[in-house]
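Every protein chain of the complex appears in place save one, which is left out.
Chain nomenclature is as follows: A, B and C, assigned in order of appearance, with residue numbering initiated at 1 for each chain independently.
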Amino acid sequence: MKKNDLYSKEEKLFQDKNKIYSAQSVKQIVYSTDVRDFGQVAKSIPCQDACPAKTNIPGYIRAVFEKRHGRAYELNRSANILPGVLGHICSRPCESACRHGEPDNGVSVGICHLKRSCSDLKSGSHRIIEGLYAPTEKKVAVIGSGPAGLAAAHDLSILGHKVVIFEGLEKPGGMLMYGIPEFRLPRDLLMLEIKNILRLGIQLKTNKAIGVDISLDLLKNEYDAVVVATGCVSPRKLNIAGEDLKNIYNGLDFMKAVNEGQKPLVGDKVIVIGAGFTAVDCARSAIRLGASDVSINIRKTIEYMRIDETEKYEAQFEGIKTVSLIQPSKIIGNGNKVIAVEFQRTRMEKTDTPPYRVSIPIENSQFLVPTDSVIAALGQTPDEAVVSKDLDGLDGVFAAGDFATGSSDVISAIAGGRKSARAIDEYLIGEKRKQTVVRLENHETTDRQRSYDFIGKVEMNTIDMEERLSKATNEVETGYNDDQAHEEAKRCYLCNLEYEIDPLICIYCSACIDVAPKDCIKMIESVPVNSDGTYGIYEETDDWNNVVSIAIDNARCIRCGQCLAVCPMDCISVTKTELIEIDT
Amino acid sequence: MPFNDHYVIIGNGPAGNHAARTLRKKDKDAKITIISDERVPYYYKPKLTNFIADEIAKEDLMVNFLNSYKAKDIRIRLGQEVERIDSESKTLFLQHMEKINYSKLIIASGSRARVLPAMSRYANHLKFVTSYTDVMAVKEEIRKAKDFFIFGGDLVGFKFLRLLNSMGKTVTILIYPNAFWPYNLTDNMLAQITESLSKFKVDVIVKDDISIIDDKNGLYRVKTQKGIEKNVDMVFSFNGLIPNIDFAKGSGVDIDHGILVNEYLKTNVDSIYACGSCAQIYNPSIKSYTTSIGWPNAVVQGEVAAFNLLGDHKIIESVGRKYFDLEGVKIKTIWWEDIDDEV
Amino acid sequence: MKEFNIIIEICGSAGEGTISAGEILSRFMSGQGFEIMSFDSYPAEIRGFGKCVAHTRISTNRIYSPGKLADVLIALNDKHSISQLSALKENGLLIYDSQPPRPHKEDKSVVGWAKPGMISYGIPLNMLAHKAAGNARGMNMVALGAVAALLHVDQHGFTDSIKVRYGKKKQIVIDSNVNSFLEGYNWTEKNIKKIDPHSFKGMTPSKQKEKLIINGNQLVAQAALVANLSFYAGYPITPATKIMEILSRELPKHGGVLLQTEDEISAIGAVIGAGFGGKRAMTATSGPGFALMTEFTGLSVMAEVPAVIIDSQRAGPSTGMPTKTEQSDFNSAVSGGTGDCPRIVLAPTDTKSCYEATILALYLAEKYQTLVVVLLDFFLSNSIRNINIPEKPSSKYLDANIAPDKNDLKDYQRYKITKNGVSPRAIPGTPGGMFFSTGLEHDVYGRPNYSEAGHLEMTQKRFAKFNTVLSEAPAPEISAIDRDEFDIGIISWGSSAGAAHETVMSAQKEGINASSFSSMMVSPFPEKALIEFADKCKKILIPELNFSGQFASFATQILKRPVERLNFITGRPMASEDILQKMRDM
Partner (left out) sequence: METIRSAYLDEKLEIVKNIDFLKYRSADLPTWCPGCGYFGIVDAFYKACRELDLKHENMVTVSGIGCSGRTPIFINSYGFHTLHGRSIPVASGLKLAREDLTVFAVAGDGDALGIGGGHLPHVARKNINITFLLFDNSIYGLTKGQSSSTTPYEMKTNSHPAGNPDTPLNPIKLALSYGASFVARGYAGDPQGLKQIIKEATLHQGFSFIQILTPCVTFDKENKTWKNLKEKVYDLNLRKEEKNMETAMRMAENEPYGVGIFFQDRQRPHYQEILRNLNKTD
């Protein structure tokens, strides 16, 4: 732009102003596709950005705060169809991203606990909202009723397609039903949310294993499209001598057995191998099966365990030990029964390719650890016996969830299911029917009080050791009550409110900086725009003749609204920004 | 202005100080800074119990070093906590929101009292004897108090127990087999210890665990799972030490229980070294990562870290004692092996 | 009872409540029965980025000077406190904000500069203030709370004195201040493990009879009121403004009139007008204002109209450093202006004598029908002391005008030649007392007259007043008067005198046999007494807060012998440590 143009533009901005020029950068509700808006949403709402399903977290937490739990539940459900379930067992990438957890900001908001509380606390008369499309007369087969399958099935039938789910096992839910222990996820809740999906007219056929009870080609012919969402079911093997002795389980089978109500024989001393949720679930289940000395053994350091702090603490509390930097090299048996594991020490090394840090075994560092049983929870890979996971979808067969991406977590699987549902719909209809945009709305109040920032995290209520052991299925966490949820909801920074100072009205009086609670308002020279539309680090300055603007850093702002209150020029605007999906 | 190296040392104990000294010896014009979260200069931790007993004065506790910081032109920052490390930009973020740039970093932050998970919820009722500040906080109280309860019982723990006994206090101790972690006491060891303690006026509890501690206006009611109940004035915890390294998390430095370093005390990040009881050192001879405690070890490691930081390739060797005498039970621990407990 | 002496400094940027925090601290400590002296230095910028220090000395014994190095430094603002660290003792306590809202660049935080030996306690001042009141304004109170907890000070007494301080404000203001204090107190008690010896525990000095917590300005105003001041005119100027502010509240209650004028010329003019009307009148100002008044001062002397000017000195010349203390108006006060212009100059030596000086000034001005200048300085004006409630002046001081009697009025000569130079003065309204007064040289009736003899006679008359004035002044203060020989004699004036007297005592401890001399009346000066004193001293030292040694030069003329000079223009009050150091070197 030429200098003069800009100059005249500046003039224009003030000509079209009525006596007091409004700083509101948005005059009414608008839907933006500008990369900078997406950028800002991504950067200044880190929780939502971290969520694979892009759940509108500030939105539903606000609803919980207003005690509109039903509304909160629906906001969740619009992004993931199993809010209650995820409220119990989500891996919570959002919480590690939460800005309340940043240095000096205290601890992350209990996002997942709040998710749970909106399903716990919603009124009995709560009704589910579905925006149903007209029937399309298209038929889709979904193979697998795990999170990915369910998500795909749900969205497809919303979009008007006829959906049938084929489940190989006796009950639906996949990993949720067979992988996760009941003391973390009550089954009635799981079934309730599954039924909420099936009621859309989705047909569920259980005990129909693909390739065993029914062939893929048959489905290809009968249906306009087929979704393969069989997840990851073939366990990784230890690939060491003695692996096939007795009392050596793989994590998945072990959990399956436990969840089917069997009591696999573990003995007194149990060695669990693996660093993920499954490993911890196995270990904690083993404790409940009467084992007294349970250890989780990992190749890398504790840092690299793929579980969150709560799980770590609960495991610790239940007396489970973690041994790091070792890997099994051999399993020693007496006859056909395992009596010890030979471990080998490892050390960390760097690689140039991801994951950059790996553990490599140290020669001649073997040593023996006696044990009564071994559980190998090394994760699983897709079972490609029937169909290979690299599908292009051209012949109407699509891969979804873990089956496509490899073993991940539940929320990713659900997001994956949704994604493929969109793809399938486009394939069937021949056009995009939905589009993600940023909804911008003027927001008068700031919705927060400064005092909220000093509320400590509301701890989840749990049951004590005796109760845990008395009945293996007793749920450990018992959820928030109404007031606890309300209190915890207060802590959310509502990062979806975007604060902006209009430098064209600002008189640089720095009243806002004076009241700023944190390093959130700065005198800046320039602001770089990254390719993804986010604003880079503001270039600050203390030289009066370089201060181009006083700017609010939305990635530091805690929405206390004090700047708003003191600004003499009313040049600070608050805009509510939400990612939403609309029809194209 | 000519660029000078800035060597920063986190920790003001034996390791840190000897590292700093060595660096200064080798490099006359580098900028050297020691950062310590303690508010007092370099002192002898091992003598803290004697200090409580008033066997020695505050002056005797101090390693006479104060002026030598100035003499050696070593900048010392006391009472300042490192919050995190950004190894990319070589920046330290201090708790009071100051940023410090370093060219080379030595972590010698030592260790702090370990609190067992089962007791973590009562942490604010527990007293410790791990730092000068702790001691100053309890010294007077101990003098006044009569009844004591001790959980665990590591080296310092038993030393403290004997002290209390000599002061004529009544003491109850609940011994955790893993208190002397990472070593796990066997049953007959426990028996021996109980035996040797019998010569003192002390109730010994074994094979039991804490159930509850509650605070009734300064008086504590301690209850064990087997139902033993005591009303005491002070509750102490002696369950060994754990490396003091929370600030290093997420810095890109490999951390397990302690900070992982190779036999040259170098971490996986160039320009960052670690030594003393906060480090988990690779020992080629036993092909394992091990942690060492004890003053002499710290001193040697501090010096070695400094030498290697300046480009040398010294391999660390322990100067640990052949064994520790735990109430007559001899425990061989030149090196700690199989760190098998959760930090 | 144990001897106890602690100096607490609060350092912030102006507007952070640094000063009021210091005020509350001293108010409370005085209530506890301690001797206190507190002194603030603040910048001309009311807010913004100016440095600002509240310095409070608390002791169980008499305090002569504010003292130099602090035991405790409360850093409300890192930038300024870094430079203030040099005023903290080597083993002093540093209390700093451990969780400021904005990050520091390297070496920009005060704790980073704390020397080993200093003990630094980090308190999240800003955060706690926000917690207590939703904004950072309460930081000062949080800090006080922290100190109270650290030094084991009774928190309830403290909160009471906070309530007193903000008593007139809205309840919310009081609450947020009290809450901030408690936040700081509780947080510190809970989180800080104390390792320093400083403690007020068991430090309960014998409760003296009720004390007055007051600074020089307030005392001047109070004195003026008890001395029947009935007219005040003034113009705002640091550091004298406070006097006007107090009188504007109090004077009307005493039936007096306060006039805020458009400038200092008009102020002194109005004062002389009121004086002409027979009323006691005064004005207060500082260097630049005093310069504007110069022409009128001549009129006061020439026309023999009573006038009192309080000049609270600040660093000059010109606008200079309005918030820094200095003793550099000596020359212009004693001999400024035009012509042979004798005027009385009083220089109070401590807070309490500001009271006496003011009463004396109004009395002398009226009795001797001339100009009296009272030299305060920024330090005397603003430093707060707790003193015994001063007693009312005897009636002699309240009405001193020599009115003409019947004989005089037969043929009234307003400027009649008398032995002491004072002629009976008729107040307008006195029948038969009509006269004409002028700034021109005049005869006994006041009629203009330029004759050689006349000018000489009248000039002598005006100077004659000096001969008797001296007898009205309080005797010079001389320490260790009993002995009759000294190695070093310190001659001091004004606010430096306190430090001088303190030095004499500490000097004795070091085996230096010294004494000190100071006189409240500096013009005319008690020359005889000075010479007597000087004769007892081997060496003479004259410390003062100006560059050129204005008083030293003045004294040398009297003593006719060389003297050692000690001059500071740091903007800080005189410190006995510095004088003592100089004495060691002598």
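Just so it is clear, contacts are C-beta pairs under 8 Å (C-beta built on N, C-alpha and C of every residue); 3 or more make two chains touch, one makes a residue touch a chain.
In this text, all values refer to a predicted model and were calculated from it rather than measured experimentally.
A.B. asks: Could you tell me which displayed chains border the chain that was left out of the figure?
C.D. replies: The omitted chain makes contact with A, C across the full complex.
A.B. asks: So one chain is hidden, and I want to know which residue out of C:236, C:339 or C:448 touches that hidden chain in the complete assembly.
C.D. replies: Touches the omitted chain: C:236.
A.B. asks: Could you tell me which of A:183, A:223, A:343 or A:535 touches the chain that is not displayed?
C.D. replies: Checking each option in A:183, A:223, A:343 or A:535, the one touching the absent chain turns out to be A:535.
A.B. asks: Quick one: which of C:262, C:391 or C:405 touches the chain that's been left out?
C.D. replies: Residue touching the absent chain, from the options given: C:262.
A.B. asks: Could you pull out which residues of subunit A are in touch with the chain that's been left out?
C.D. replies: With respect to the unshown chain, the touching residues of subunit A are 1, 3, 6-7, 9-10, 13-14, 19-20, 25-28, 30-34, 36-37, 437, 440, 500, 502-504, 507-511, 513-514, 523-524, 526-527, 529, 535, 542-549, 551, 566, 568-569.
A.B. asks: Take the complete complex as the reference. Which residues in subunit C touch the chain that isn't displayed?
C.D. replies: Residues of subunit C in touch with the missing chain: 15, 44-50, 235-238, 241, 244-245, 248-249, 252, 260, 262-264, 288, 318-319.
We adopt the following convention: only the chains that are shown with their structure count from here on.
A.B. asks: Of the chains shown, whose Cα mean is nearest the mean of all protein Cα atoms?
C.D. replies: B
A.B. asks: Comparing A-C against B-C, which pair counts more contacting C-beta pairs?
C.D. replies: B-C
A.B. asks: Express in whole angstrom the distance between the two chain centres, defined as the mean CA positions of subunit A and subunit B.
C.D. replies: About 38 Å separates the centre of subunit A from that of subunit B.
A.B. asks: Just the number, please: Cα centre separation of subunit B and subunit C in whole Å.
C.D. replies: 55
A.B. asks: State, to the nearest whole Å, the distance from the C-alpha centre of subunit A to the C-alpha centre of subunit C.
C.D. replies: 69
A.B. asks: So which stretches of subunit A touch two or more other chains?
C.D. replies: Counting only residues that touch two or more other chains, subunit A contributes 104.
A.B. asks: By the touch rule stated above, which residues of subunit C touch at least two different other chains?
C.D. replies: Each of 99, 102-103 in subunit C touches at least two other chains.
A.B. asks: Can you list the subunit C residues touching subunit A in their complex?
C.D. replies: 99, 101-103, 130-131, 134-136
A.B. asks: If we count contacts the way the header does, which residues on subunit A are in touch with subunit C in the complex?
C.D. replies: For subunit A paired with subunit C, touching residues are 104, 449-451, 453-454, 515-519, 562.
A.B. asks: How about subunit C: which of its residues touch subunit B in the complex?
C.D. replies: Touch list, subunit C to subunit B: 96-100, 102-109, 111-112, 114, 116-122, 193-195.
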